[in-house]
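Some chains omitted; the rest stay in position.
Naming follows writing order (A, B and C), and every chain is counted from residue 1.
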């Protein structure tokens, strides 16, 4: 930003070309160590930076360094540029990579029947690919939102209180001057700033990162639950030398999925810090001075989660045997839905209640629901009117997957194309 | 939603027209009391609603009520529709009204010089209209975001686990059927749902409401501080009979601005509840069953804040006398910025440090900064080279407002047009 | 509080006994409706209350109503008293009742062997009673903390800014006067107050309620997971007419345990509101005016959770068959710990690694770990040196429960006695 400023000063005819060259060299040479040392002396971070740059240029160039700028004319656009950068060049690519891995599994397992679960209870069947397709769609949506929000981060070069007091001393068109300086960093100005950029654009970006983190945590929770000893439908791959527990040699713990959830616990509450930092009295107070410096950690935790989940999902083991075993676990209880729906459509006035009582009977008598239904005289009438496909479901619940397989493929292919994977 | 469903069932030729008419009447007659009574009996809210509707229709119509639907095929689109409604018809209009009031003050006070403040310390001058223009821009931006996010709330009618298991029994094109049902409520389907709509769209909307609430709280904080006894630049109007304190009869407390801040303290932490509710295991768990019912309170607090702030800002008293008094308070200290900038531009190698020492001298000797600067021999050279306007600032800091007045007007007029005020 | 004040004024000889009687009657007659009506007129809640009381007493008594008091001399002690009350008379008794129910199950199931789980993976055995004993201990500890914190809530009667300005006009010993007034409500004064009571005591109490809520949510999560279709070790009792799903008649959802978790999601983030409300500028600002009125909801949600969990736990079904089935699920993998520990103690230099490889072998070959161990020549030496009990564990992992049974009983009995159950 200090360099961008001098460049535009030159283009505007305020300073000679040598000033640009000197500042360019000075900026490339200045070290964080010397800035910290100067800050220790004068207790002001940006003035310390300015002093260090000025110490490296000629007397003639000195006046043009930081000219007209207040500290946040430098800090705020620099922050906007680096958040934009990290989102566009690190976070989004990490997510696209993760998305690619999940899309691959979605396509591969699009037809793998799995019992659908609500409330942790067996509901009706889906496919494992379909279960993942939901995450393809949700992560995809968040990638799109992140791209838009990062691109919208504005800059400012409007001086100490946002009214262009300083630049107005030198230019008829201080807003145009601001536009030119910010363009050097690929930014456009905020519509109206104070000493600082209005915080909303950044707040929205960080909120979206928290939302993204929630999607990843949800995926991790699902995988972790599917890895429970009793369910065993998926598993994190273990390396040959990997230890699961310091005392129980048999343990294979879902530590990577647990980690994604734990990072979410770090990120989400910090959104409150971000929302608190949104408020700044009058033309700015600095009660966000320390806290705003912790916001980049939110991005870092999100990037970490994405990368670690990518590695973990890449090696995800799907246990088709257990998937099948679990599907059969309820002895056909999972066909209660079609068995009440079809009679309803055929005119039964209260099929839901009828079938509810039959499922209770099946459980009480430990018999397959199919058997109990067939034996029931009232149901008989409706069974006779069913189509062959509807009758088949009764014996083979795996047929009752709706359009899970097709949907998994459509969603996966759509995002593959959108993200150019 | 129950009615929308039957309407499309009829259009699809599944049920007769009489079913639509009967359900229409039943829905208009069903009372919350009877639904709660039925819920007490069967412990399921939507089934209770369904039973109540069914009790009011003929045996022939009964099977078509709630046909193929899981509870959240009803609840979730209904919620999407009512949040969309309340944002579009209540929250946004309240904000537009508030925006109108602030725009009026901005235009009226666009030229009213006020000392700009950073860190609660006098910085350089702005105008009071300019101070408000920042809020016009920020609130305007949030109104825009709220409109977009509300319009994007999706619906779903994809059954118990999102795979259209039930509707696939009856339709070749269950996704088209879903689209038709949702269109009845002005909604479009989520790309991929489970038992529930993916929560991100709603989460984004509620995050934006928290962000909006932060802007309003910031405005309220500013006004409240300007109302401090020692500052006194603005004041909430007091009614003739209004009591400020039960023991101190002279008190005029900024209770309405305090209220806006307090509502922000209610809203912001609840975003964590919203972000927690984003996670739902597998095709859904119901650990958000109670908490999701508190989210509408977030909207209510935001609407309340907007309405109360509107009333308060409408009657805001601006004390021009105190504005002037405060501007003069630092004895010209606020011109230190131009007094270092101009010499810098004229070639002084370290004008910032030079003027810093002069301000210390002025404070020590309790003399106007102007006087100390004029008396300084080094500064003399630069004073001589200044333009008449630059010299004028030295005696009259009120001239050093940059483009505050112009900017206030531009921003206010732009939003007036955008919001058709 | 208004009555307490007049009582002490009388005892101090400031007002006649008739004043006490008149205020006593007035206080018993004043209605919320009339106070709200008056508040609408004068926009001050406590002054409205005072006016309503005054309107019901004679001219002679009028001056003594609210005499020397600032609003928060009334509000704050009243709040302290009612929070103390609700904790001591509602929340703690609800928790004691819940604790009683859990203690009963703990004792009943103290010897019921259950597989212990870490990371959702089978670890080594415990008993179901032992699993609950941890909650007995944790809830017990929170009950104790709540009692202490509620008893410590202080009061104040120190006037508009806490310096006893008003009461000093009339008394030599205003602090003693404060002590006497507060004693009427069973409170003692804060060491030093402003217009308000220092918020820390209340904040600590509300934090403890959030902590308690976390314990209850943890218990609910455990029970909910044990109720998964694949685990099935416990179940919420379903009533005969109860509906689990509006479309899947077979569903038995853990809605009560889900509800406890959901209430926790409501409570926990609100602690941030409480912590925000802790800050009040100078002798008080009122940016907590609205938010502080939502704090009682935290108590209400906690009471609700306790009561609902009590009802649910009372009817908890424990499925001993599934407990046994799950215990055997890993084919003896759960004895890896003792099988590495005993050889270690017998001098094996790296038994953990040895047994880790054997568990991998057993899983690969789908053989019981016992079999693989016995067949291993290196292990042979150690097997021979084992005590009979240690050998027995190899065949019967259910013996490897440590002191789970004994501990469950001790902890349960200890709290039964402490809470006089």
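Throughout what follows, a contact is a pair of C-beta atoms (placed from the backbone, for glycine too) under 8 Å apart; a residue touches a chain by one contact, two chains touch by 3 or more.
Keep in mind that this is a model prediction, so the values were computed, not measured.
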> When 3 copies appear, how many make the full set?
Replying inline: 4
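By our rule, only the chains that are shown with their structure count from here on.
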>> As a test of understanding: of all chains, whose mean C-alpha position lies farthest from that of subunit B?
In response: C
> On Cα atoms, by how many degrees is subunit B rotated relative to subunit C, nearest 5?
Replying inline: 180
> How many angstrom lie between the CA centroids of subunit B and subunit C, rounded to a whole number?
Replying inline: 35
> How far is the middle of subunit A from the middle of subunit B, if each middle is the mean of its Cα atoms, in Å?
Replying inline: 24
> Got the subunit B residues that touch at least 2 other chains?
Replying inline: 47, 68, 159-160, 166, 268-269, 271-272, 276, 285-286
> Hey, which residues of subunit B end up touching subunit A in the complex?
Replying inline: 14, 47, 59-60, 62-63, 67-68, 116-120, 123-127, 130-131, 133-134, 136-138, 141-142, 145, 159-170, 174-175, 190-195, 198, 200, 203-204, 207-208, 210-211, 214-215, 217-218, 221-222, 225, 264, 268-269, 271-272, 275-276, 278-286, 337-338, 341-342, 344-345, 347-352, 390, 400-404, 407, 411
>> Can you tell me which positions in subunit C touch subunit B when the two form their complex?
In response: 41-44, 46-47, 50, 66, 68-71, 159-160, 166, 224, 239, 241-248, 253, 255, 258-259, 261-263, 265-266, 268-273, 276-277, 285-292, 294, 301
> Can you list the subunit A residues touching subunit C in their complex?
Replying inline: 115, 117-124, 224-225, 227-231, 243-255, 258, 269, 272, 326, 329-330, 333-334, 336-337, 340-341, 352-353, 355-356, 358-359, 369
